[in-house]
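Only one protein chain is missing; all other protein chains are in place.
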Amino acid sequence: MTETAQEQHVELEVGYASGKSIPRKEDGRLVQGQGVFADDVKRHGMGYVHFVRAPYAHARIVSVDVSAAEALDGVYGTLTPDEVAELTDPFFELTTPPGSQIKDYALAVGRVRHIGEPVVAVVAETRERARDAADLVEVEYEPLDVIVDARRAQDGGAPVLHEGAGTNVVWSGRFDWGDIDGALKAADRVVRIKELHFDRFSSTPLECSAALVEYDRGTGQFTLHCNHQMPGVAAIWMGPALRVPLDRLRFVTQDIGGAFGNKITTHTYLTACCLLARKLKRPIQWTEWRTDQHTANAHGNERWFHDIEVAVQNDGTMLGFKVAALDDCGAFPRYEPLGCIIWAQVTPGLYRWRNIRVDFTQVVTNKSPVAPNRGYSRMQQLWLTERICDIVAAELGLDPVEVRKRNYIRSEELPYETPNGCVYDSGDYARCLDIALELIDYDAARARQKEADGKLIGIGIGSTLDSGTNNFGQSTLLNPELQFSGNNEVATIKLDIFGEIVLTLGTVPQGQGHETTASQVAADILGVSPDQIHVRPGHDSYWNSHAGFSGTYASQFAVTGLEAVKGAAEKLSLEIRRLAGGVLGGADPDDVILEGGFAKRKDNPEAALPFMACGAIINANNAAIPPELRDITLNCRYVYVPPFELPDKERKFGNLTLTYATQIHACVVEIDPETGEVEIADYAAVDDCGTRINPQIVEGQVHGATVHAIGAALYETFAYDEYGQLLTSNFYDYHVPHALDLPRIKTGHIESPSPFSSLGTKGMGEGGGAAIHAICSAIQDALRTAGSPAVVNDSFNPPERVWRMLQAPEETAALVEVTTQ
Amino acid sequence: MLLRELDYARPDSVDEAVKLLAAREDARALAGGQSLVNVMKTRVAAPELVVDLNRIDALRGISSNGGALEIGAMTTYAAIVDSPEVAAARPILAEVARTIADVQVRNRGTIGGNICSSDPTNHFPPLLAALGAELVIRSADGERTVSTDEFFEGVFATAVHPGELLTAVRIPAKGDARDGWASATLGRDGTGIVSVAATVSAGNARIAIGCVAATPVIVTASADETAVEDAVGAAGLDPPSDVHASADYRRHLAAVLAARAVRDAS
Amino acid sequence: MKVEGTKEFDAPAQLVWDVLNDPSKMAKLLPGVESFEIQDDRHWKAAVKVPLGMGGLKLNFSFEKVEERPIEYAKLASKGQGVGAIVAMETEFNLKADGERTHMDWVADVRVAGPIGSMGQRVFQPIVNQQVGNVLDALEEQVAEAKGGGTGGAEEGIHPGSPEAYEAEPDAPTHSTDG
Partner (left out) sequence: MSDHTIAVSVNGERYEREVEARKLLVHFIRDDLDLTGTHVGCDTGNCGACTVLLDGTAVKSCMLLAPQADGAEITTVEGLAGDDGELTPLQRAFHEHHGLQCGYCTPGMLLSATYLLSHTPQPSEEEIRRAIQGNICRCTGYVNIVKAVQAASGGLSPVTET
């Protein structure tokens, strides 16, 4: 049940690599400092770019003077907002009018809208010299009023960030499923929660963004050595903006130092680098520093939940809820407003709630733009559903465990269609919860809670789903004009002249071990060991065959990536067996098996053709091949397309994702009532992502997702002052948990194979922010056990907030009201 | 990460260092560099001459004389943590040094740099203030010794004026005193939110509170927890608010932690 | 941030007013003044190098007297520009004559803009409090000199800074990894 990955190391039997924790192919280079990260790429004569950034959160640009900078020795040149406005078109916007009128350029044109926004780029012969020159650029600003609090963004007289749009609203709409009004009337009780706040943070990959951009004047081709995690979408943004065909943009990545969604929206910087490479006729090297990344790259979505009403029966059964959600996407939408629909993949969380109404609005503010951040948009919705469970349990004096079990969707009900048409594929939520509770020894913890020794002890639960493999048709529920639907991913595999098997992926890995898991799947199909399969590292859009949705995001590799690998490997297997069958006396492919690098006749294993011979025949010695085998290339490409349909735009109804991995976390916290400091005394994460190809890699993803969420719950926040100044702009003030801050994380799992993927796998890398929910739940539990009526109303709970809840419980208690009817 | 242009000098002796520091108005001594270099990365600090003290052996080392300690200004936190003299004479110095930042920083960061940067969140200002340490300052005109009260002039401002150099920290013998420490930090062993050091002798506590003002705030009280909390409450603290803690919260923590520091000392 | 307070002067209001409205005397309140240029009676400029423990920070200030009601009220706006930091401040003071003595209420609203303005927030307040104190002492000195019929010549060395100048300071420490 809970064996750790490392106990699962076993000798590999050829053909049975899947399901084994084999050490990763990637590690060899990475433990020796031989990885190639974007900032490691160099070229002769390259110039280093430094961006001059906005000192104000909101200001009109009165004038820009680069003459002193350009006059400095060693400076190669500059790029100004005027040049950008002339040489490029605004990046396209996904939303509907008037939000679609927002104009987003590579540099701030006319106005700056958040601290750190790039205004001018300077290129010089050294990093230091570029910075020297940047200090000489003179920009005159006329400060404007600032919007920091999303709740004020729609007030009359509030400054409007984007003149063209005439409003700060990016997108707004109602989602109404079932009959929430009826449910609220029929329910024994109605629990009302005035306001909850999901805080702003991000997973802050340790490697910041970087690029080495080259321009070939002969062919008009740009080559971007970078760490963008979704080059396909970057090209779609950049091509039209730069007015060049997409194939002129070659994206090359090898090792990426973590991305977590934060490297999906760097196209603005990459575009500036392209313009500079073309203008200055030399390679451009861009290094983003930590403070740059914090102030002006990508945060996670901040979200407010207002006027929540939950229909509850006396026994704790919940019939549904309604809520007004307000999402803050910062100064520019970029990947947004997709976050206005992505949450709907998990509308009711893990619960059987049939009546749900969400009035969703997204606004811009003078803060860093957001990008999809691990758990993207679902995490916020799942935090809401988990808060609802705990607040209802607390208010009705029920056991949070019982409330969850009573409302969880039952395993026998799966596959289960949610009120908005998503199909939860498989799982056993109650069982996962039991395992989690066993891991933290729930009963013992409850007992300890009673004999309080000065510390307040709380037990918390976080139940989440990681919805993987998007149906991009969901975008049409936001904007019916968008021409996106379904999903796809590509893999190609070939048998080379000397019998080497070479696999290339359409994905863009950032530490998830794709080279390893892909080789495990292909190896079993081809009857070889994973060591015998070379998976090309990284992604090069010129040599890795890819499709429209290729990339590594949205918890989908285990389905899209591996199904593509499986499809390609099966095609290659069939070709090898057809070829060998022909060569070995006309055997039917079905009578040929692949084993240990040979294609053998089942009826006579002595009759065997080595892969090397197959490769040689097709690649180098093919004149004698009979006509019926001439179509064989031993070079196979497979595009996996998941079985999706178009959602119903009117009802905002349909299956938005293919698989749903379960995460149930449980923890015990100890609160120091004098200081409000929260310590995690015990922590358990139980995961069910269906069939696990490499359990050790899966467990690693669970650890990572858990700690991102622990950081978000206790340490990490992007806090702004009233002027839009970011107060946590580096790792000194933005505290990322280190090894001493964290507990030993216990893990457990069950495997409920997905009926919707042929491998039974489910995407699971993002998790659902379960630790945020579990820690909020535990703090709530500790407060109530201590007799405090306080309500945990924020996802971020630093010591002072916890202390305040203890000091002035009425402040948060007033947010909740229960009526009996 | 990209510093302003600068000159670099690496003297072998204190005299040479003092000469260099006096010679140019914009000269700055570089000790462990675990603060200064980071500030120079932002270009907020941009000394034209950096005088690297790391090769001046005379500034390193710990000696004990009848329980009184003399610690060279360039002695690293790591050296203090490992010092048998410190363990014997004033172990609190090692206990606190062990919680500063991390291993790499403790390998470079020095006690002299720590107090000369006079950052309110640093550990040593309140600790040395509680212990009644004396600071030895050298200049071309000779040597002078100041108390911590005189030494800490403000945020980033100390009695080490242009052309001067802190050479040593003197800690009086412990006698019958007991030392204690308590702090609230950003993450475990992280940046101080409020730090309190206490020395208890003959039933009286001398308490130094860090992160609640520009310089350590000294409070004395009889060494019982309620008396201490009352004394801190009556000290009229006016702490700063920042993203990590409001003034109210810091004021509250000061009292709570002072009591704990005294408990730790008893 | 807003800081405010009161100050008593052992001098008549007219004299305090004259000191507060004399740019050349104002110059002597500023720290590390490298140059001072009076444009007209409402506008003046100063280049200062704020003496930081971590090193000097150069800022170019421009001052404007935006409002005045002799001899009781004046409002001063100033803006300082340095590498990565823009400092803006509004100062207001109200004088109440009390025979030969003067009571002053003052308010200063200061802010630092610029990416590095986000750093060092925690030391911002102590620095301001401390420096405001120094400015007021220096002011008292100027008033005393004026009263004593002195030339108003400042003594050697750098005068304690005014809040305007010190606003740019807080960036420094937040990068500290302690020591």
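A, B and C are the chain letters, set down in written order, and residue numbers restart from 1 in every chain.
Quick note on the criterion: a residue touches a chain if its C-beta (ideal position, glycine included) is under 8 Å from a C-beta of that chain, and two chains touch if they have at least 3 such contacts.
These numbers were taken from a predicted model, which means no experiment stands behind them.
Chemist: Of A:207, A:540, A:670 or A:751, which one is in contact with the hidden chain?
Modeler: Checking each option in A:207, A:540, A:670 or A:751, the one touching the absent chain turns out to be A:207.
Chemist: Just one of A:83, A:135, A:255 or A:540 touches the chain that is missing; which is it?
Modeler: The single option touching the absent chain is A:255.
Chemist: Touching the absent chain in the whole complex: find that residue among A:316, A:700 or A:768.
Modeler: Among A:316, A:700 or A:768, only A:700 touches the chain that is not shown.
Chemist: Looking at the whole complex, which of A:18, A:172, A:449 or A:510 touches the chain that is not displayed?
Modeler: Of these options, the touching residue for the absent chain is A:510.
Chemist: Tell me, which residues in subunit A touch the chain that this view leaves out?
Modeler: 2-7, 9, 21, 23-24, 26-37, 39-40, 42, 126-128, 203-208, 255-258, 260, 287, 289-291, 439, 510-513, 696-697, 699-700, 703-704, 706-708, 730-732, 736, 738-740, 742, 744-748
Chemist: Mind pulling the subunit B residues that touch the left-out chain?
Modeler: 1, 3-8, 10, 30, 33-34, 37-38, 41, 48, 50, 52, 54, 101-105, 107-108, 189
Rule of thumb we're sticking to: only the chains that are shown with their structure count from here on.
Chemist: Would you mind telling me which chain pair, A-B or B-C, is linked by more contacting C-beta pairs?
Modeler: By number of C-beta pairs in contact, B-C is the larger.
Chemist: Determine the centre-to-centre distance between subunit A and subunit C, using the mean Cα coordinates as centres, and give it in whole Å.
Modeler: Centre-to-centre distance between subunit A and subunit C: 49 Å.
Chemist: Suppose each chain is reduced to the average of its Cα coordinates; what separation in Å results between subunit A and subunit B?
Modeler: 43
Chemist: In angstrom, rounded to a whole number, how far apart do the mean CA points of subunit B and subunit C lie?
Modeler: Taking the mean C-alpha position of each chain, the two centres sit 30 Å apart.
Chemist: What are the residue numbers in subunit B that touch two or more other chains?
Modeler: Residue numbers touching two or more other chains: 43, 191, 242-244.
Chemist: Any chance you could list the residues of subunit A touching two or more other chains?
Modeler: Residue numbers touching two or more other chains: 135, 727-728, 732-733.
Chemist: In the complex, go through subunit B and note every residue touching subunit A.
Modeler: Answer in residue numbers: 1-5, 43, 102, 184, 186-191, 193, 242-246, 249, 252-253, 256.
Chemist: Could you please specify the touching residues of subunit C with respect to subunit B in the complex?
Modeler: Listed in rising order, the residues are 52-57, 83-85, 116, 119, 121-127, 129-130, 168-169, 171-173, 175-179.
Chemist: Which positions of subunit A touch subunit C when the two form their complex?
Modeler: Contacts found on subunit A: 53, 55-56, 115-116, 135, 143, 291, 295, 721, 723, 725-730, 732-733.
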